[in-house]
Every structure is written in structure tokens, then in C-alpha cells.
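Every protein chain but one is kept in place in this view of the complex.
Chain lettering (A and B) follows the sequence in which the chains are written, and residue indices restart at 1 in each chain.
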Amino acid sequence: MDAYLLNVVNGVAYGLLLFTVAAGLTLALGVADVLNLAHGSLYVVGGYVAWAFTDGGWGGFVLALLVAVAVGALLGAGLSAAVAPLSKRGHLPQALLTFGISLLLIQALVAMFGADDLSPAMPAALDGDVSLMGHRYPGYRLAFIGIAVVLAVAGWMIMSRTRVGARVRAIVDDRDMVACLGTNPRLVMVGVLAASGALAGLAGALGSPIFGPGPTRAHDIMITSLVIVVLGGLGSIPGAFVAALVVGQIEGLGPLIAGDWTSYLVLGAMAVVLVVRGPRRLGLAAAR
Amino acid sequence: MTTLLSAKGLTRSYGKLRAVDGIDWEVRRGQRHALIGCNGAGKSTMLHLLAGTIRADAGTITFDGRDITRAPAARRARLGISRTFQTPALFDTLSGLDNLIVGALPHVRRRTTARERAERQLEALGLGDCASIIAGNLSHGRRRLLEIALALVSEPTVLLLDEPAAGLTEADLERLLHCLDNLPAELSVVLVEHHQDVVTAVADIVTVLHEGRILTAGKPDEVASHPDVIEVYLGAAVEP
Partner (left out) sequence: MIARLSRWWPVILLAVLAAIPFTVDTWTVGTLSRTLAVGVLAISVALLTGIAGLPTLGQVAPYAVGAYLTVALAAAGFSVGPMQLLLAAAAGAVFNAAIGAAVIRTRGAAFLMVTLAVCGLTEEVAQQWTSVTGGSDGTGWMPAFTLWWGGADVTDKSTVYWYALAVTAIAAAAMIALNRSTAGTLVRAARDDELRMRASGHRVGVLLWGTYTVAGAVAGLAGGLLAEVVRFVSPSDVDLSASALVLLAVVIGGTSSIVGAVLGAAVLLVMQDQIITALGDAAQGQAPVVLGAVAVACVYLLPKGLSGLREHLPRRRRSRRQEAA
């Protein structure tokens, strides 16, 4: 039993990291109807920012987080401008465009930072190992779990207690609501993609000691987040939260149980959910 | 006339709103039955429940002695329940003839039979000129008629019409009434409609829905003079 503990904690950390990424992705889909395949590369941008700004002290750490959020938001807003002319053409051109942009972005980052996976220098207080029920465990992961929980609670408060959150929920329920709410749809789109990008950038910076930036990281994190968004239901943040924690546990415990077959477990779980849930959740029923 | 399609205790809610609230209702063979009521009375939900587009929370639906409460829309269609949609739903990249062939295929064995039926149905509704035109390029009025033809080509026993007169010009309305007038006598029709003239011209019996329940039912003229209806429905119907 004891042997599983570290894997469970690892799974929680990974799940929360995935949730931070997937929340932005599902928000962009649910509110702005944008399928953003460059989301994974924004995560990587956050990671490189963290590597560039951290210096082993607290000041550098906080600065890195702020810069990662700002850069993520800026790139997100840029993406919203890029996809704006495609609004009437469905998801396919969006997917191709954002995928193309992500290829360019990743290639530019590799040119700047090299092709190796990097690991930033975190504040010494977070960097060492701590004792967790008699096991040595990386202290940063526990700290990350704490920060991510705070973020999730803050996000939940914003969504459930503020006017902005209420509007966002209304738009996810029925996208035609944007017009009824008297909000400028362009503004909604820029705002949502900027927020989504900021989340990805923040996740990239916070997650860099766990999953550091590198050329292949963007696709890996992107695909897992997409699976989480599908599992949780497009546009559903609570759904993404549950799905991310489940996927985190599968990835955490999987190596002990299924060995090399772990990545099939995640896809297998997705297949089971799709088959069981059936076509009723497709948004077809009562569409008219 | 025997009962063809019936609902017992039919209920469906959206969140806290009970759109259809424990309705007992039936349509007999060959009957022309109109469902009327103000917006939000539950007419459209009722039609969706009968067609199988949405599932009932409670209650049962029986068709031709068979319990179809849990049957999906496609199965109900194969049993003989056909429908139209509020906005005409057609296969927009196919020709008028191909639309009807697609509509007939689940109900016949051979493609040639489907084609014959489709051509006959187009002629019957005076839509011969639409046969080779891509459906997406037709006018609203023609789309409406073509969708009715698409619903009829399966030779159903009951036809569910969702606001067929909505958005039609005078001339198109004339054609629609002519078409509804000439439906086969043994076909049962359930009509959801706001347009009073269409209801009077088509229906033998009218059920008035109000807030998810049946307010009253009867012959069109009886219903029109019913005091509850005048208060609730006609009062509201005066709005522009």
C-alpha cells in the first residue's frame, strides 16, 4: 500500500497540472468556440520563460510567473486576432491555422533555447526533498499541489461568484447568449483566449520543474489535455477537473499496474467513456 | 377510429421548468390533430417527445399497440412516425430527388423502388421542377414543401408537422393548404401551429396546451369559444 502512496501523490500533482492546461483549452472551446491546437506550445513558452527568469531565489520565481502569465495572455490575444477572420468556417481551418502557428512557435523556441529539455532553478526552499510518510519526495511537487489547489479554488470562486463568471457560464450553455448579454463578441473572444493563454503560460512556468520545456513537450501536453477536454465534456470546467484528476491517477499508478501500457490506459478510458456516454451528449438532441 | 399514437403521464423538464407535465393524450387513425398554445406551452417539446428527438423523464408513449417510450428516433421513423422540423431540414447538397430517395431508402428494399416513390411524391406535391435542383438553393417556401414530401415519401402512418406555415408567403401558404388538404385519408396528422387559419382548415380536433398541461380539447370551433382558452390563449395570441 505504502508503495502506491508516492504514485498517488505524483498523480495528483500531474492531474492538477493537466487541469490548469485543460481548463484554458475547454474555456476557449466553450466560450469562444475556438479549437486552439497552439495551446500546448503556450505551455512550453511558459516553461522557457521560467527557465530564463528563475535564478534560485524567490524574486526570480515570482517574476518568472508574472512574465509567463503576461506572455501567455499576449500570445492568446494574438491567437484570437489570428482566428477572428475564420469565425464562419468551422473548426477545421482553426485547427490547421493554430497547428501551423504552433509549429512555427516551437521551431522559434528551439532556435532560441536549443533542443534539450531544460529544468529551471527553483527557490532553494522548494527545491529539496521532504519526508512524506517516511519516503523522500520532491518538495516542489507538494508546493505545486498547494499552489494548484489555490488556483483551482480561485477559478471556481470567479466562475461561481462573480458577474464575469456568470456571463461565461451563460455563454457556454448557449453561445447565442453573447448577443443577448449586450457584450461585444470580439471582446469576449479576445478576453477568453487571453485568459486561456495566461493559464497555459502559468501552467508552463509552474510545471516546468515537473515537465520542463522541450521541443516535444507541446504535443504531449496538448494531446493529453485534449483527451481531458473530451472526457470532461467540451466547455465544462468541472468536467475537466474530474477528468484531469482521473488521468493524473492513471498516469501515476499506471506504471505500477500496467507497466508500459499506461498510455493505452488513458486512451482506453476515453474509448469506454465515449461508448458508454453514447451519442446523447453530442449536442444533437433538442438542437432544434 | 382506433387509437394510433398515445401518451400517458408524459413528462419532460428542462432544469426546473416542466415543459411537458404529465400529459395524457392520443391521436386516432386518420385523425387530423392540432396542438396549440402560446410560446412555452410545451407543443414543440411534445412533438420532439413523440418523434424521439428527446427522451421523456416519465410516462409512456404507445404507437400501434407497441411501447416506443425508449425507442430512438430512427426506429420510430421505421415504424411509421414521420416528421418535419420547425426550420425545414433538408440534405442541402443533394438534389430534390436525391433528398426524397434518401428519405425512402429505409422503407423499401430496392433503390429503384425508392426512386419511383420519390418521383411520384415530388409530382404529387407539384415539386417536379425541384427534382434536379440542389436543395440548398431552393426558396423557403419550396424547402417547406420539399420537407413535407421528404416526410411523406416513407409512407408513414402518422405525420408530425412542426409549424409548417411559419415564414411562408401568401402564395406558399396556399400551396401548403392545398398539399395538406390532399393528404391520404388514412394518414394521421399531428400539427403544431400558430397560424389560426391553418389550424381551422386542417384539424378535426384541437388540443390546447398551457404551461405543460392540457387546458382543453375538442372540435376547432368548440375550442375557440371555450372561456378558458379565450382567457389564456386567444388573449395572448392577440400580441403582434
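FYI, contacts are C-beta pairs under 8 Å (C-beta built on N, C-alpha and C of every residue); 3 or more make two chains touch, one makes a residue touch a chain.
Computed from a prediction, not measured in an experiment: that's the story for all the values here.
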Of A:L5, A:A52, A:V67 or A:L103, the residue in touch with the unshown chain: A:L103
Per the touch definition above, residue among B:T93, B:T113 or B:N182 touching the missing chain: B:T93
Contacting the left-out chain in the complete assembly, out of B:L150, B:L187, B:V208 or B:V223: B:L150
Chain B residues that touch the omitted chain in the full complex: 51, 53, 72-75, 77-78, 82-83, 85, 89-94, 98-99, 101-103, 105-107, 111, 129-130, 133-134, 137-139, 142, 150-151, 154
Positions on chain A contacted by the hidden chain, ascending: 29, 35, 37, 85-86, 89-93, 95-97, 99-104, 106-107, 219-220, 223, 226-227, 229-230, 234, 260, 263-264, 267, 270-272, 274-275, 277-279, 282-284, 287-288
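Everything that follows uses one rule, which is that only the chains that are shown with their structure count from here on.
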Inter-chain centre distance, chain A versus chain B - centres from mean C-alpha coordinates, in Å: 46
